[in-house]
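Removed from the display is one protein chain of the complex; every other protein chain stays in position.
Showing chain A:
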Amino acid sequence: MSQSYDRGLVEDFGRWAEFSAGMWAWVFHKFTGWVLIGYLFTHIAVLSTAIEGPALYTNTLQGLEALAIVRFMEVGLLAVAVFHILNGIRLLFVDLGVGLDAQDKSFYASLVLTGAITVASVPTFLAGL
């Protein structure tokens, strides 16, 4: 027994193709959660430029908004936030024992809705580029 072989985690990540809906929902939820935490720091950093006075704050904001990459990232941020919210609602129902049978369908619905909202937001975010 002492010589038994531990296959470790590497294969588990290699098995992504076999993940089910619930597993993907979990992976995405964790991922979007971390992205949102990361964004929080950026957000606070930008806001804190207001300490140095309104001019710097306005400059920072305008400077950032002028960059195409920032606007694209805003679209991404919206997608991340929307998915996290929708899946959060889905999890709330799961916690309450409502619609457990449809947990995979509600995950797909969250994905579709996230996609739709993100696409709809593109004109707003990228306007004036």
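Observations
One rule holds for everything that comes next: a contact is a pair of C-beta atoms (placed from the backbone, for glycine too) under 8 Å apart; a residue touches a chain by one contact, two chains touch by 3 or more; residues count from 1.
Just so we're on the same page, contacts and distances are computed from a predicted model.
Of the names listed as "A-type ATP synthase subunit I", "Succinate dehydrogenase/fumarate reductase iron-sulfur subunit", "Fe-S cluster assembly protein SufB" or "ABC transporter ATP-binding protein", the one that matches the UniProt record for the absent chain is "Succinate dehydrogenase/fumarate reductase iron-sulfur subunit".
Among A:Pro54, A:Gly97 or A:Pro123, the one in contact with the hidden chain is A:Gly97.
Where chain A meets the omitted chain, the residues involved are 1, 3-7, 9, 11-12, 15, 17-18, 20-23, 25-26, 91, 94-97, 100-101, 103-104.
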